[in-house]
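Removed: one protein chain of the complex. Kept in place: all other protein chains.
In order of appearance the chains are A and B, and numbering begins at 1 in each one.
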Amino acid sequence: MCLAVPAEVIEIVDATRARVSLGGVVKEIALHLVDGVAVGDYVLVHVGFALARIDPAEAQRTLEALHALGETLEDAA
Amino acid sequence: MKYIDEFRDGAAARAVAARIAAEAVPAREYRLMEFCGGHTHAIFRYGIPDLLPPNVRMIHGPGCPVCVLPIGRLDLAIDLALRPKVTLCTYGDMMRVPGSRKRSLLRAKAEGADVRIVYSATDALRLARELPDREVVFFAIGFETTTPPTAVAVQIAAAEGLRNFSVYCNHVLTPPALVHLLETANPEDPEPVRIDGFVGPAHVSVVIGTDAYQRFAEHYRKPVVIAGFEPLDVLQSILMLVRQINDGRATIENEYSRAVVPAGNLRAQEIVGDVLQVRETFEWRGLGEVPFSALRLRGKYAAFDAEHRFAVAPVKARENKACECPAILRGVKRPTDCGIFGTVCTPENPMGSCMVSAEGACAAYYTYGRHKQPAVA
Partner (left out) sequence: MDTIEPKGRSMKARTLDFARGRVDMSHGGGGRAMAQLIDEVFRSAFDNPVLDRGDDQALLDVGAGRIAFSTDSYVISPLFFPGGDIGSLAVHGTVNDLAMAGAVPQWLSSAFIIEEGFLLADLKRIADSMASAARAAGVAIVTGDTKVVERGKGDGVFINTAGIGVVPPGVDIHPRRARPGDAILVSGTIGDHGVAILSHRQGLAFETDIVSDSAPLHGLVAAMLTAAPDLHVLRDPTRGGVAATLNEIAQAAGVGMRLNESALPVRTQVRGACELLGLDPLNVANEGKLLAICAAADADRVLAAMRAHAFGRDAAIIGSVVEDPSRFVAMDTVFGGRRMVDWLTGEQLPRIC
């Protein structure tokens, strides 16, 4: 359930609305559920609402952990 | 696309899959439940079962709000839609779900009901403003992810004094359902559902946080890994669960740390708390009555509660006797264990909602996975 996609905030329209871009497709979404969103942030979009901001540092950490798994395997080989 | 493509990387997938195969103890069986229907969909859509060793088995849980909606409550939505002044707004997922007597919202529309597919609750609000002579009813379904938008819509409607807008609320809660799965075992089942660990829902957890699952680790001694929505997230979470099981640990781990924090989304929780309250009990299709597992509008918003406005209550409806959705939703049976799977029951002619919803175990298996030989039990 809960199809939510990460999209980049490209414009803050007003206190409750922003425009986001996903792969170049632009949609207006509601901001009632997340505070302090700024242009350039990535947010998770679900049924027309931003649900949370994506933390770039955590995303990077997760990816690094994933790729480290590959290296471990090579070491063990 | 950022934060999507990186988490679908095939090379990384092979590395993680190799790790899982290396670390899963050959003599053990790992039975892992992915609670969330979106995870079920992702697992099948990316062919993840192909990448797992045979002793790591995914059990598909009831986290599909379309699948667990009881027929009686869907029938009520159809009845409302057929009323002359009602405009029923629904998410696309509900259109083809079969209710009683082979009715559905799609068929009701063909009969003349004013049914509109909306992408967001705010679209329903807009329709209410544009159509002041219509009774606009928003058919609200979904777990904790989808609930805050409904709550916001009610607050906006109240602030604007939008008299012709109401919500038919069918929002359900995840932790009570998880508890129910572990607490109850149907005596008629050949074996009670045995689950060694949970792949926790991604976006429900964005809202409720990881703290909400503490009970599992402490009370039930079951590991939970909150997994992101992309296939690499799911694979990594499976690896983390295998490791916990091997180590005899039972903790809550957060693989989806880029979006989930321990306390969750407090603003969203606050808004939901203002608008909605917990129902004492709610019938889940396949699970029966589950205590404190669903939400209704609070008294102060009764004017926007469709069940209150139209003074209606759902009637309990009968399931198709041959349909095994109840057992499948609880993870006790597989789609291929159902006698009518793929024969009488297909996406064109669904007997139960597991087959209609894109993320129901049966539909996912039929649409993406029936090219495989059925596994020998």
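As a working rule, contacts are C-beta pairs under 8 Å (C-beta built on N, C-alpha and C of every residue); 3 or more make two chains touch, one makes a residue touch a chain.
None of these values were measured; they are calculated from a predicted model.
The chain omitted from view is touched by exactly one of B:Ile4, B:Ala21, B:Ile156 or B:Val344, namely B:Ile4. One of B:Gly47, B:Pro132, B:Gly273 or B:Pro291 touches the chain omitted from the figure, and that residue is B:Gly47.
Note on the undisplayed chain: of the listed residues B:Pro231, B:Gly264, B:Pro314 or B:Pro335, the one touching it is B:Pro231. Although one chain is not drawn, its touching partners on subunit B can still be listed: residues 1, 4, 8, 10, 13-14, 17, 37-38, 41, 44-51, 64-66, 91-93, 95-96, 106, 116-119, 123, 142, 146, 231-232, 347-348, 357-359, 366-371. In the full complex, subunit A makes contact with the omitted chain through residues 1-3, 5, 7, 21-28, 45-47.
In the analysis below, only the chains that are shown with their structure count from here on.
One simple way to say how far apart two chains are is to compare their mean CA positions; for subunit A and subunit B this gives 22 Å.
Across the complex, subunit A meets subunit B through its residues 1-6, 8, 22-23, 30, 32-35, 42, 44, 46-49, 51-52, 54-56, 58-59, 61-63, 65-67, 69-70, 72-73, 76.
Residues of subunit B that touch subunit A in their complex: 1-4, 6-7, 11-12, 15-16, 18-19, 22, 36-38, 63-65, 91, 119-123, 142-143, 145-146, 148-149, 152, 201-204, 206-207, 228-229, 232-233, 236, 239, 255, 257-260, 265, 267-268, 271, 359.
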